[in-house]
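This is the structure, below, for whatever I ask next.
Note that one protein chain is taken out, while the other chains of the complex remain in position.
Up next is chain A:
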Amino acid sequence: MTVAAGLGYALIALGPALSIFAGVVARKPFLVLTLLTSTLFWLISLIILSGIWRVFLPITSGAWWPYVILILTSVAFQEGIRLVFWRLYKKMEEMLDSFADRISKPRLCLTDKMLISLAGGLGHGVAHAVFFCLSLLTPAFGRATFYVERCSRMPFFLISAVIALGFLVIHTFSMIVAFNGYDERKRSDQVFAPVVHLIASVMTLMNLAPDGCVIGTPLLCVMSAVTLQYCWRMVWQRLSEHQHRQFNS
């Protein structure tokens, strides 16, 4: 498939991440730190998960229900980690606010907090893409291509890149929604991230069926579009309300 295709697949998976990084995160060093921390967090969660699941792998039976259990436990664990991440962020926010008070500089405003959650989500998404797509991409730079038996329409690397892209968008923007939900104690926002994560993960099981990838992958893109749209609407609402309050006060 040569270097051109390999590079293309890498860009499909990580291009938007690069854009967001260059356009938003790279301007503020604190956001870079947040991104790296959240990447690390996600990796650690994966390590712990693999430690627990190592005993049961590899799954040799052809049935799909062991994968459901795998996905359920993994998603539950990672959502738990999200809460831990939130707590750590809250502590750090208190420290930063008290420090700002001491040196009489302004506290963290709403956009700052949203940017931090964006960087956090991006960290998760980048970790997922690097781990699940980029690590497999080295053979894509060679001459041969690969089609899995159960998905004979699209090359393996393309599916892998598209799924990585989908999950990158989902992780990035659902983190903003989740942090907003925890902050405002809004039930719908709090529940949104785990639900979307769970639905998207279970949807990948569709790829186990012969030619299921033709349905599964576009559906995943639909989920990421939904996340993006929900997040955008929520951010718009929140920021407009905030401005109104500030205006009125």
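Criterion: a contact is a pair of C-beta atoms (placed from the backbone, for glycine too) under 8 Å apart; a residue touches a chain by one contact, two chains touch by 3 or more; residues count from 1.
By definition in this document, contacts and distances are computed from a predicted model.
**Student:** Given the options "Nicastrin", "Glutamyl-tRNA(Gln) amidotransferase subunit B, mitochondrial", "Elongator complex protein 5" or "Protein YIPF", say which is the protein name UniProt records for the missing chain.
**Tutor:** "Nicastrin"
**Student:** Quick one: say which of A:S19, A:S98, A:S188 or A:Q229 touches the chain that got left out.
**Tutor:** A:S19
**Student:** Of the residues listed, A:L36, A:V148 or A:V191, which one is in contact with the missing chain?
**Tutor:** A:V148
**Student:** Residues on chain A that touch the omitted chain in the whole complex?
**Tutor:** 1-2, 4-5, 7-12, 15-16, 18-20, 22-24, 46-47, 49-51, 53-54, 57-60, 67, 70, 74, 111, 131-133, 135-136, 138-139, 142-151, 155-156, 158-160, 163, 165, 201, 204-205, 207-208, 212-213, 232, 235-236, 239-240, 243, 246-247
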